[in-house]
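Here you go, one structure.
All protein chains but one are shown in place.
Moving on to chain A:
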């Protein structure tokens, strides 16, 4: 046991700032990707709920395709593939876009399910008092959907946070890539990867707690 903890005592001071830096990168990447995923996801949800068949077909095709393609393949396509047709992203942007495009489908699904949880009578009562469909959505449906989806949205964020580790494979220096570099340098993979795991946990844990609290209410 002394041997196991000894490297933390010896190198902790060197590791800590590096890991904190990588943790910040992971958090930044996750938050920006998630914000974008919510925007894309809402657009996708509006397409699904639209009365125009072409928009609905596009949305269902999008969700089907994204469900069938691994995130890593999307990241490789964006970072290594697109330069072939002259479109170049830096690694961080490519990772952010890839995560957002994939998680948009999940966000849309969460909103769709949230909408289905609102009883039909809510809309009928709103139409009956003379609301237009737009007013009904803005004042009656959306505020209720937001409450319903808050907890599953946080769960989605945590899962995005963990999947952001794939960005290491397109050279984003987030936690996993940083950990790998450190493991090679110090030759202490056990201690380092445990520290990396702990970093993820420290970011994700508060969100998990929050989501559980919201779900209970």
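By definition in this document, a contact is a pair of C-beta atoms (placed from the backbone, for glycine too) under 8 Å apart; a residue touches a chain by one contact, two chains touch by 3 or more; residues count from 1.
Simple rule for what comes next: contacts and distances are computed from a predicted model.
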Completion exercise
Record lookup, UniProt, unshown chain, options "ABC transporter domain-containing protein", "Polar amino acid transport system ATP-binding protein", "Lactate utilization protein" or "Xanthine dehydrogenase family protein subunit M" -> protein name "Polar amino acid transport system ATP-binding protein"
Fill in the blank from the handout: Answer key for A:50, A:132, A:159 or A:184 versus the chain not shown reads A:132
Handout entry: Sole contact to the chain not displayed, among A:88, A:122, A:159 or A:184
Key = A:122
Handout entry: Contact footprint on chain A, counting only the chain that is left out
Key = 119, 121-122, 124-135, 139-140, 143-144, 147
